[in-house]
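Omission of a single protein chain aside, the complex is shown with its protein chains in their original locations.
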Amino acid sequence: MGMNHTDDQVMLKDTVAPFLAENAPVKHLRSLRDANDQTGFARDLWKQFAEMGFTGILVPEAEGGLGLGHVEAGIVLEEIGRNLTPSPFLTTAVAAVEALKSAGAHLRGEWFPKILSGDAIIGIAVDEGAKHRPAATALVAERAGNGFKLSGKKQFVVHGHVADMLIVSARTAGAPGDEQGITLFAVPRDAAGVTTEADRLVDSQLAARVTLDGVEVTADAVIGDVDGGWASLTRLLDAGRIGAAAEMVGVGGGAMDMTFGYLKQRKQFGQLIGEFQALQHRAAHLYGEMEGARSIVLKAQHLLDDGDPRAELFVAAAKAKSGLACNLAVREGVQMHGGIGMTDEYDIGLYMKRDRALAEFFGDTNFHADRVARMNGY
Amino acid sequence: MGMNHTDDQVMLKDTVAPFLAENAPVKHLRSLRDANDQTGFARDLWKQFAEMGFTGILVPEAEGGLGLGHVEAGIVLEEIGRNLTPSPFLTTAVAAVEALKSAGAHLRGEWFPKILSGDAIIGIAVDEGAKHRPAATALVAERAGNGFKLSGKKQFVVHGHVADMLIVSARTAGAPGDEQGITLFAVPRDAAGVTTEADRLVDSQLAARVTLDGVEVTADAVIGDVDGGWASLTRLLDAGRIGAAAEMVGVGGGAMDMTFGYLKQRKQFGQLIGEFQALQHRAAHLYGEMEGARSIVLKAQHLLDDGDPRAELFVAAAKAKSGLACNLAVREGVQMHGGIGMTDEYDIGLYMKRDRALAEFFGDTNFHADRVARMNGY
Amino acid sequence: MTDLETFRKETRAWLEANCPAEMREPVKSEEDGCWGGRNWVFKSPAQKQWLEVMAAKGWTVPDWPKEYGGGGLTAEETKVLRTEMAKLGCRVPLQSFGIWMLGPALLKFGTEEQKKHYLPQIARGEIRWCQGYSEPGSGSDLVSLQTYGEDKGDHWVVNGQKIWTSYADKADWIFCLVRTNKEDKYRGISFLLFDMTSPGVTTKPIKLISGASPFCETFFDNVKVPKHQIVGELNRGWDVAKYLLGHEREMISGGGLGEGMASIGAAFKDMAEQEPVLRAQMALFDVETMVFRAHSERFMDEWKTGKAHPAYSNLMKYIGTELNKKRHELVMSAGGSDALEWESERGRKGARPRTWLRTKANSIEGGTSEVMLNVVAKRILEMPGA
Partner (left out) sequence: MTDLETFRKETRAWLEANCPAEMREPVKSEEDGCWGGRNWVFKSPAQKQWLEVMAAKGWTVPDWPKEYGGGGLTAEETKVLRTEMAKLGCRVPLQSFGIWMLGPALLKFGTEEQKKHYLPQIARGEIRWCQGYSEPGSGSDLVSLQTYGEDKGDHWVVNGQKIWTSYADKADWIFCLVRTNKEDKYRGISFLLFDMTSPGVTTKPIKLISGASPFCETFFDNVKVPKHQIVGELNRGWDVAKYLLGHEREMISGGGLGEGMASIGAAFKDMAEQEPVLRAQMALFDVETMVFRAHSERFMDEWKTGKAHPAYSNLMKYIGTELNKKRHELVMSAGGSDALEWESERGRKGARPRTWLRTKANSIEGGTSEVMLNVVAKRILEMPGA
């Protein structure tokens, strides 16, 4: 089969695509936004995700999930992207689930069932500055009794204000910039000392700035190893990155298809604008870029699912490329739509906004290209 | 007048352009190349340059020159570029002359007259590695008696094998990488211990690898200050850089005009290929890039001529941009010519080759963009 | 001392004496501008005073003839005035589509009566104008416009719809392209002026992806326009429009200039130093910024001396707007997740992302990049084909 989808994957896509197109098309995002919704997504839709089994895609079979992989999660995320569906799927059912796989029985037993039932929202609290730099973690976790006391700030915690639990990277040793000395914690959002401030982002989703002021947790809250949380964090981040990349394949693909449709319908100078060779060549080039992004994302998903040691490199390349291609798709999309592309009334601008937020999520193209260079030894 | 040419500059252009088009068009380069000429340029043409006064453009009036500036030198260089004329003008009459302006009376009295009369060729021996990194100078000049003894290697010394004198950057203090501790020397090419090995370059010009093995020079050979040669070297390099940039405006412009001419003449699919909108848009974009390059080069020339402290920054930007624009011109040139553009018989490929050599000369786009960033404080 | 030096000295003295201190403070937002018109509410007594003293000298339109309310200055004197105003930080006393667009067209195509009537009002900021060009079906292909003026003897009755009319909801009058002959595409359009309070005119603001905007949709339902309100000949309004579009294009391409084009790496030094690939892109972008400034300077110098190709402003518009879009992509990259905030006070209610999104229209409004490239290819490069 190689890089072809398996029959099961094709079937999953055939389930997800119509489900989202029907239940959460772009107008779903609009209606939440225009109603000034303060959750950032629709809880009933999230329940439906759980009922359809989507939230369990990455949860091990032994723990009640489907035990599938990143290819399958990516199928869901691509459709989320294509429909601009606001959803905690990426943070909760992908990034958090992968992190929890390196947690102990206590945490797994508490959170996997809630994720499977659609009762939990989990926020990823990793970034402390405007740019994604996970090794720069400065938020401190000091030993206190047989537990830890956490103090510091996080930002860009998508859905963090309504999350039930936050996965927080904290420094237990070393200095900001060191990969060693980081520990990952599961912190209940309602723990004493946790405050969140929600901001609406450009793409209408809500993210929180989170302050931890002497938040006490027990040793059970540790995910992975104390001081050695980099491994679990990497697992979380790789899942988040390839997930965001898959979502961008959907966002860029949706923008592209909408734009190609417009080229075949809009007339200027007495002809369809899609007849203009300059636009045809740009369209063909864009198609190639999106196809390339789709390919590297799929390749990275396969490598992650195979536990291949090259996966981290390919995930970085996939996030970098999906950023480039999706950005091109939305820029060409707005430009080729002309004036109406600038109006709030048309959807193409919403694709541009979602692209921007996803570009930053878990590190942008520049960040990941730099990582590719480092992993390649220069 | 601002950035318009003065009447005198227009007149100079009206003299230079037909002179070079008649006496040294592209077929002049071809005939030297095909005859396997080992000088790298035509000495009689160089004499004519002197007779026309071109070699004295930058030489001060008090010393018999025209006392003009980089705008005027650039007018000559642009036509050299447009005709792909092999000539020591850039090294001898531009870079070397500017360096010699910070030399003592002895050196000036020796070399300015020879340059004015077309009797001297001067090579610029600055680079020691494959990439231009002037501060990395490692060639050593030790004090010996009341003079110096030089040992080390230089490369990419254009016309170095037939030069009468080499301007050599040497380290008299500090370590490679330091701007301090560099001294500039005027070294006769026939001095004992100087050996040169000529290589034909991709653009058919000849450059030398130069070895200095205990070459003894007197204190009179120093250009500028001992250990403080960076200032003179910068003056030399800025002249060489803006000169190379001006030449690239000519190379790119020549390639572009040839290509636009071809678009208006070649038919495929029953129409002139210049009628295809995709090519029209690329042509218009290319034109804009070349016009931008022309503008920044002219601006930098003005600032140099005005002794403006921003000149170094603008020269860096001009070399960077002319590299980008000229490279685009030759790449589009070959591609738009199609198959025949790949044949040695057509001139467009010669433009691509000259572009490549000039791109490296005195630092490429990447090197200068990095300098722009540093000068801008980041 | 030359006459020009005397003029410079006197101008400086006059500006120092007459420009209120408040009007020398840097402009903080679009809100600080003075647009004039019937319903204008001055933001401060100083704003009113500054407009009045400048209008009295004719210096809201310094190079227009004195008889039409201008200052009657030469090109050199006008440049001196602007330079001295810039040195002192004097604000522009009046922002006006009447000055930037309609005025030059009236000076060229208007009757003597029209010039005497409209130009002084424009110069004094008494009428605020808007422009009625684009229609929903006529963007780049403006000449396909459908708004129709039916000949009723001494007036036309206009029906149709315009889009992208800036500040239509605040303007007093509109200059508007109207089809007056359905047979001839190019020679069937007339350039009409009419009052926005005429019965049958309605406007509806357009919300952009960046948020609220000055743009409106404007609807005409049996609007009566007297025949003397035509500029230029009947059915030859396209000539007026083309002339005016040239002015607009220069304005927009000039918009990429100014202090906004300083080193982007210097502005985001910390980010540049932490992110090597971003830094490299900023370095290359800084080069392009310097190129564009030098290019604009050269273009203006050549334009003033008549050496620039008449279509060259199309090239500058293309380059300047594409560059500005790219700049704001980099600004967003440098801003990271901080720059995603859309409503927070911390993020000044989304100032950065809204500006970024707004720049996306640069390469659409006033002629798309695609149209600019067509024009450059055909008119400057003389490529073959239609």
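First chain written, first letter: the chains are A, B and C, and each begins at residue 1.
Please note the rule applied: a contact is a pair of C-beta atoms (placed from the backbone, for glycine too) under 8 Å apart; a residue touches a chain by one contact, two chains touch by 3 or more.
Worth saying up front: this structure is predicted, and the values here are computed from it rather than measured.
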For this session: Identify the visible chains that the left-out chain touches across the whole complex.
Result: A, B, C
For this session: Using the definition of touch stated at the top, determine which of B:Arg133, B:Lys149 or B:Lys264 touches the missing chain.
Result: B:Arg133
Problem set entry | Residue of B:Asp199, B:Asp213 or B:Asp308 in touch with the missing chain, whole complex considered | B:Asp199
Problem set entry | Listed residues C:Leu245, C:Ala280 or C:Ala294, member touching the removed chain | C:Ala280
Seminar exercise, completed: Even though one chain is not shown, subunit A touches it at residues 1-4, 260, 263-264, 271-272, 274-275, 277, 280-281, 283-285, 287-288, 291-296, 298-300, 313-314, 317, 320-321, 324, 365, 368-370, 372-373, 376-378
Exercise. Going by the touch rule given at the top, which residues of subunit C touch the chain that is not shown?
Worked result: 276-277, 279-281, 283-284
Seminar exercise, completed: Residue list for subunit B contacting the dropped chain reads 127, 129-133, 155-156, 199-204, 207, 267-270, 276, 278-279, 327, 331, 334-335, 338-345, 349-350, 352-353, 356-357, 360, 364-367, 369-370
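Here is the rule we go by: only the chains that are shown with their structure count from here on.
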Seminar exercise, completed: Note, CA centroid farthest from subunit A's centroid sits on chain B
For this session: By CA centroids, point me to the most central chain in this structure.
Result: C
Seminar exercise, completed: Between subunit A and subunit C, the Cα-mean centres are separated in Å by 41
Problem set entry | Geometric centre distance via CA averages, subunit C-subunit B, whole Å | 43
Problem set entry | Multi-partner residues of subunit C (at least 2 other chains) | 370, 373
Seminar exercise, completed: Expected list for subunit B, residues touching two or more other chains, is 277, 280-281
